[in-house]
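Left out: one protein chain. Kept in place: all the others.
So that you can tell them apart, the chains are marked A and B in the order they are listed, and the count of residues begins at 1 in each.
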């Protein structure tokens, strides 16, 4: 077992930023901490890095009690959201720093350090920029230097706090792939924080979903998507529409039609059920929920509709470009039938 | 936010304001400086030179340098320690300590002098003890040094605190996670980032230490050739109506002031973003 976090609680004055958080990470695993702003992601990461102390709970790494170790001794590669590059050092000096400050006995030779720096520069594809200062780099390049600097100390674990937060969408996507590649090459256990569900699902082996300082669900991306454990997880992972239904034995009954219902618990009776935009069918006649077309937008490979029911509720649905939905016009009346719903 | 760029004055009121500012600065600020030179060289170069090389003047110069050489490094070390503890940690009574740090700026230099007399003077708290053990503080070098230290105490700290506050702890914490020891963090990460602000603070501290008058005048006793610093030497000569001698000594200190100003402007121009955001002394 690589990293074991047990029952961590952390309060700021009397506000619990983390409440009884437990999870584990396997050696070499790529874990995402996902949650809305203020859910305690940074707090948790700082505890793991030794930059803060929890009020209760334990952190073990390969059987050793990590809470007893100072940040300096944990040898955890931390990539900060602000990068925190040393502004007065060149890129190469930044990367070499962690090796240069080792006690003389453990310090690699000058040549070895230079070789490591070269190897890392190559890894982050900035071989020619070793002599530049951080201020002469783009945001994405700085991000990569920060990562190389963390990797230089051969960390036992890599922690990244919203590593792509400050970058634009295109660069993000690029770096995301690249980070995964680096992880696969180095094999270091990695935990990264994000509030972008797409990023988390795309990148991680497993995702830890945090809400108000508590873990909502832990699971593989597909598992999370197919079997969300709570309404919060369901809504956080994508757009959700709500309708009332009567549920029994995994089937939701509506006025004149039914749909399969997925639920973590065995629920029955009158319930609010939720469905995804692409789990909806439209037809010009009932049965279904009557609604008017509010807007019609192409969203990449599909068509996105906003529909308003007579009592003011708005649905969002998604369809293939070639479906009958593409013939609709603004103001048309249609009937919406969920084809698969989730109940919590 | 957009900030207005300065432009050439165009309107009539603009010219009036500009003219007033230039005239005021010339009359009120520049003229006294020019006057120092004029008075010093009133009787030509020879009397000027001879009054600078007289033994009392030379010993005053030596003493001034010596006092500064002791006081400034102490205040620099203190300034770094204080800035580190004020900007890197939270602790109770921090606000109170910060106001105490500012006290030497607000109290009169004369008070900064007499407190030492009240402690170590003949009738001071420790006066009898010092006399019994034949230790001289007041009217001697130690008195001059401690009075100077008190007066110039906040300069370095006050320069470093806003800057280190601004720079935050990100880089230092990153260094810790990379395995750096405390001294490594300080010497490899913090110091390079504050070196120009430190230089700046030391510069102001030195200038003030060499030019301090009120506080040292109280503790010096004005013993010629022994406890007269350069500013005190000026006073003595001026009161003896040796105008050329007084102003000759004054040119040395004025020169020091000008060098300070030039270095200060250079630092501000070259390293503006590495100095404290607000210039207030």
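Keep this in mind: contacts are C-beta pairs under 8 Å (C-beta built on N, C-alpha and C of every residue); 3 or more make two chains touch, one makes a residue touch a chain.
Everything below uses one rule, namely that contacts and distances are computed from a predicted model.
The chain not displayed here is annotated in its UniProt record as "Sulfate transport system permease protein CysT", chosen from "Oxidoreductase", "FeS assembly protein SufD", "Sulfate transport system permease protein CysT" or "Carbon-monoxide dehydrogenase medium subunit".
Under the touch definition stated at the start, the shown chains contacted by the missing one in the entire complex are A, B. Note on the undisplayed chain: of the listed residues B:51, B:193 or B:217, the one touching it is B:217. Across the interface with the omitted chain, chain A contributes residues 11-13, 50-55, 71. Contact between chain B and the absent chain runs through residues 1-4, 6-9, 11, 13-14, 17-18, 20-22, 24-25, 28-33, 35-36, 39, 77-78, 81-82, 84-86, 88-91, 97, 100-101, 103-104, 106-111, 114-119, 121-125, 146, 149-150, 153, 169, 172-173, 176, 181-182, 185-186, 204, 207, 210-214, 217-218, 230-232, 234-235, 238, 243, 246-247, 250, 253-254, 256-258, 260-262, 264-265, 277-281.
The rule we apply is simple: only the chains that are shown with their structure count from here on.
One simple way to say how far apart two chains are is to compare their mean CA positions; for chain A and chain B this gives 54 Å. Against chain A, in their complex, chain B makes its touches with residues 170-171, 173-181, 184, 188-189, 192-193. The touching residues of chain A, counted against chain B in their complex, run 49-51, 70-78, 80, 82, 84-89, 97-98, 100-102, 149-150, 152-153.
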